[in-house]
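Submitted below is the structure of interest, expressed as structure tokens.
The complex is shown incomplete by one protein chain, all other protein chains being positioned as in the whole.
Chain naming follows the written order as A, B and C, and within any one chain the residues start at number 1.
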Amino acid sequence: MIDKPVHRELGLTDEEYEAIESRLGRRPNRAELAMYAAMWSEHCSYKSSKVHLRSLPTQGSRVLVGPGENAGAVDVGEGIACVFKIESHSHPSAIEPFQGAATGVGGIVRDILSVGARPIALLDPLRFGPLDQAHNRWLMGGVVAGIGQYGNSIGVPTVGGEVKFATCHTSNPTVNVLCLGFAPRDRLIQAKAAGIGNLFVLVGAHTGRDGIGGVSVLASRTLDESSHESRPSVQIGDPFYEKLLIEACMEMIDAGLLVGLQDLGGAGLTCAVSESAARASTGADIDLDEVQLRDRTMEDFEILTSESQERMLAIVTPEDLPSVEAICERWGLTSAVIGRVTADGQVRARLGGDVVAEVPARSLADEGPEYSRPMQPPAYLDDIHDDDPTYSELLMDVGEAFRQVLGSPNVASKRWVFEQYDSLVQGNTIAGPGASAAVLRIEGSLRAVAVSTDGNGRYGYLDPFLGGGHAVAEAARNVACTGARPVAVTNCLNFGTPERPEVMWSFAEAVRGMARACEALDTPVTGGNVSFYNETEDSAIYPTVVVGVIGILEDYRLMLRPSFAAGHVVYLLGETFPELGGSEYAEVVLGKVSGRPPGLDLERELALHRLIADGARMDVLASAQDCSDGGLAVALAEAAILGETGFAVTVPGDLPPHVALFSESASRAVVSIAPERVESFEALAREHRVSFARLGETGGPRIVFDDLFETTVAEARDVYEGSIPGFLSARREAG
Amino acid sequence: MKPRVAVVTFPGSNDDRDALRAVRLFGGEAIPVWHGESDLHGAEAVLLPGGFSYGDYLRTGAIARFAPVMDAVRDHAASGRPVLGVCNGFQILCEAGLLPGALIRNRNLAFICRRVNVRVETSRTPFTSGIEVGEVLEVPIKHGEGQFVAGPETLARIGDEGLVVFRYCSPRGEITEDANPNGSTENIAGLRNEHGNVVGLMPHPEHAVDPDVGPVGGQPLFESLLSSVLATASS
Amino acid sequence: MRRRFEIVVSLKDGLLDPEGKTIQDSLPTMGWTAISNVRVGKHIELTVDAETEDEATTLVRDMAERFLSNPVIEDFRILKTEEVR
Partner (left out) sequence: MRRRFEIVVSLKDGLLDPEGKTIQDSLPTMGWTAISNVRVGKHIELTVDAETEDEATTLVRDMAERFLSNPVIEDFRILKTEEVR
């Protein structure tokens, strides 16, 4: 066979190659070609998604840093900026779950660091294939152990996340990691190579042949049999070195020694240098001989695109260099001055004295290709919409259906996962795994930040527009259920191959739905990440929108927990409609992923959030738990299990019992209220125009759904806690 | 006078800040000490915090125990003054030979972050002097290598000399297999040396002092420490 | 027939070995200077019941490749094998 021209080998199209030639007015050499290939890859350039992402609302009074920087930042009061971002590391995790997930944590942590914030929390939304397959147990075991090892070692608590299961994730697991950081708002720094003559200092690990072309090979092409070739592109993380890097960078930032700070991720040095220079409209002279190498035989293009982990690029004035070097020395980190900031806007790289690459910084960072790819609704939608599970009758005892839904791995307790994570280190975890949202205290104050990640792949599959909207609404609802006010959003869009019109259509719809919800809920998008090519010849993942929402809690002493306590009155907030389309019930009990997802009325959603926030502030609520997967039945059961307190309720309305219990109608929550607060609560609910229904009372060891069925808290707990351990029983198995 | 408690930071220590905070909370003067230093700034007590010193590479605590500061810690221990090792600090003390036995990977090979109960087995240490034997404390554990093991002779000596300070137990204080999170021999969660001044434990008392963020089973340990330091200082 | 096998699983050359590197970096401060190139791997011993040596070896190779190591980042080699009772 005749081999392809090298630019195609590198994943560049002929058109893209021509664009490079005309931009340079000459043929690029090999090093330059490698730089463009890395920077113009889907992963770095967002060439297929840009046009759509522009429609997301990004403005807001609290937004300090919006999309475009390494991470977004919002003002959360007390002079503190909350920096947060989510990122995908699904492709490496699919072939080496432990290291793939571990290095995913390392990467997002460095994004937070580069804005000048101390990383204070991690959340990990995960999607795997069904646990009855050894391969999926191997993937989940490895991913969870990898996230644990890295996060635990660097002393950043993992306080929340999600784990969901669907057949479409068997060959393509989804591994997203969200990191949160705090910084004094006046101390945020930018990844700008400003100040002609300032120095580029490469801090941290030596540079090796890690992930050479990893970005384009691993993140920008579908995983198939040839993924064997891309194997060496998986990297080994060194959390110990990352911990030293965090502490050293924090010291430099606190001492005000940095003009700018940029992490090295995809496209390595090329990306860090060109982006930081482009942001400041400057250029860079880089001397590759100064880069500390793990392997002396590395070539220019390898040094330029290596994705070795645990490295940061600091921009420093010559005067401050000695102090920066002293801090690195003290923390046992290597540091090297590898270049200077120039005025001419060129990225110039030298090796052995010769210039081996010279290209405009902007052409790499800002002038990558941009595509409006063809879009077309998937053919499957019509038939699947017609098959609405809401009207197929329940062929079993409703109590048995309850046990099946509560025991479904999607719904069941994720304790097996989150007990492998240190959720306590740093000492500010007011609410950790197990709560509706995690709540982190701003040290020395009564203020706290609540954060939750959510996303429902089935909804995205049945209606990507609603899938995008529901992801925002559910994450915000989880945050609201702590009593916090949702203020901002980050998101990770996990999709198939963008060259396929069906995928691109779903993507555009999902973004549109997300944008609509963010506007209505006044939660601007401050950043995010797009992961395409989550697809192998036989299967593509659901259009999977994962949204992270942060909210502000003025006084964490008024925080709400989901758990019941005895002697309280139970209410359902919001309205229940006959909506079993795409529900957990439909998949688990009827074996159907069909129909339409629940509708989403954003006015009602917002009213619910405001009611709960006021109810918490006025201390009229004893607990709040959102209704999501599994509907009212699961929300009540979770509140009972968490509080080790039973309840007796009557299911309101005239819907068939199983519909009332398992419908996943949006904008609902289960709250409990002390009897003496009931009046003020009902008045408040009317004020907020949120419909409510009194269900019954809490207390005792039993769970009673009036004349439908009953069980005990202990039995429900065994189903809820026993499900996932039952599949795994602590075994490590290969795929 | 404020009792002075040194908290050592090794490369990879994570709970050093939490330990410093806890010392202050109970009225002590918290003194951060760097692993490269050769003295403890005249502190009356020293605490080796949790974390992953040197990434737990080779063995937990294996590299940290060679740190310059460890000579000062040895002298401090030899002079009979209080030394507390928490989690990774416990592992370092065992590696350094200041406490018997060793800590290996948890029975289930997984990291475990969970609230547990421990029963206090002796009051004859500066960290438990104010606690009744048999009292049950709720404290969190968070470790991957907390399974205590020791050879038969060592175990015999630990028994004979009453060196066990804490055992994992049920909320009612029974020493059961169910209550043993990591497979530790005889449910051992914490130990002391012959003189009782050196104590190590896997659970995190410094994460059990503030009711806003967790249980409070760590409070009596810090209260005991600070009052016994004051007592020795004034005697 | 029962055979004892010793297998080493180690990171592929070129990949960072954080454990080896950290050990190496710490040696000088402990007074061991003349040491370089430290790599740390896993050493696995196991006993196999099989008809023939070939059968046993095939089984061990298969297990080492599919379970004891991940070919994506690791190589394995059989260090030694001997018959046991």
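Simple rule for what comes next: a contact is a pair of C-beta atoms (placed from the backbone, for glycine too) under 8 Å apart; a residue touches a chain by one contact, two chains touch by 3 or more.
Owing to the predicted nature of the structure, the values given are computational and were not obtained by experimental measurement.
Of the candidate positions B:2, B:21, B:74 or B:107, contact with the hidden chain is made by B:107. Contact with the chain that does not appear here is found for just one residue of B:30, B:62 or B:131, B:62. Those residues of subunit C that touch the chain absent from the view are 4, 8, 10, 20, 23-24, 27, 30, 32, 34-50, 59, 63, 67-68, 79. Counting the whole complex, the residues of subunit B in touch with the unshown chain are 58-59, 62, 66, 94-95, 100-102, 104-109, 147, 149-152, 154, 183.
Here is the rule we go by: only the chains that are shown with their structure count from here on.
Arrangement of the chains shown, judged by which pairs touch: all-to-all, with no pair of chains left without contact.
Subunit A and subunit B have Cα centroids lying 36 Å from one another.
Counting partners per residue, subunit C has 18, 22 as the residues that reach two or more other chains.
Contacts with at least two other chains are made by residues 54-55, 57 of subunit B.
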